[in-house]
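All protein chains but one are shown in place.
Then we have chain A:
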Amino acid sequence: MRTVTRWHHALVVLVAVIAGATMVPVVWAVFSAFKNDTEIFGEPLGLPGQWRWENFRTVWTSGDFSTYFVNSAVIAIAVTALTVAVTCPAGYVFGKLATGRSNGIFYAYLLVMTLPGEAIMVPTFYQLREMSLVDSRVGLGLILVAGGVPLGVFIARNFFRDLPNELIESARVDGAGDWRIFRSVMLPLAKPAVLAVGVFSFLGAWNEYQLALLLLFSQEKRTIPLGLVQFQGQYSADSGALFAGIVLAMIPSILVYVVLQRSFTRGLVAGALR
């Protein structure tokens, strides 16, 4: 028994070392956000001797991150709300209302998931330009909602499908129509699905880089990922401020992940093992 325990302890230590090593770049970036260039190089993994909050002031004001942050936040929140609003009714249709007949349409949604967006980046640009949706935060938001539709519908459909049919029947006996049943009986039960879809679309929108690169070019419309890469090119002399920008870009993702980790992992596994 003792050798088994010792082996188990060694295993825990080994995994802890690997997990710790994975976090090194993140920890390094966070510490460096509070240092100046000399300290970043001299004491790379040491705690900052003096917490230089002025790095954050630098990116926030002269680095324009206040603009980027607001753009990213507004887009991410709007995209999350719209994705949930669009995918829950569709998921309910495939899960409960029209199960047999609509299979063809449902598989069309799934097929879209295999199409890599990168492959049609260039035509997407010209298509959106024709609709006057380039260099527009609305255009970026709408295409992000569209990109989140397949996975969102998939998660919502699986969730509604697994809710008991008796709920629908007893509501129908009480005289409720299809819409009332969806709106007042089923949707209030769908909080886990709403959360999973919500976390996915929020992170997707907050983190989106290549579509923002493709579609936004005015300085005042840029989102955080775009602004961060640009800042890296321009302010190579002030690394502390760059790291502060990295931290600002990471904070919302990490907060959402930590608070809603269970919903997120559940949605992820469901999506991957489809």
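Here, a contact is a pair of C-beta atoms (placed from the backbone, for glycine too) under 8 Å apart; a residue touches a chain by one contact, two chains touch by 3 or more; residues count from 1.
Methods note: contacts and distances are computed from a predicted model.
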Per UniProt, and picking from "Sugar ABC transporter permease", "sulfate adenylyltransferase", "ATP synthase epsilon chain" or "ATP-binding protein", the hidden chain is "Sugar ABC transporter permease"
For the full complex, which residue in A:V74, A:V138, A:L189 or A:I254 touches the chain that was left out? A:I254
Any idea which of A:I105, A:V138 or A:L189 touches the chain not displayed? A:I105
Under the stated touch rule, tell me which residues of chain A contact the chain that is not displayed. 7-8, 11-12, 14-16, 18-20, 22-26, 28-29, 32, 37, 40-41, 44-45, 85-87, 89-90, 92-93, 97-98, 102, 105, 109, 112, 114-128, 131, 142-143, 145-147, 149-150, 153, 177-179, 182, 203, 206-210, 213, 224-226, 228-229, 232, 239, 242-243, 246, 249-250, 253-254, 256-257, 261, 264-265, 268-269, 272-273
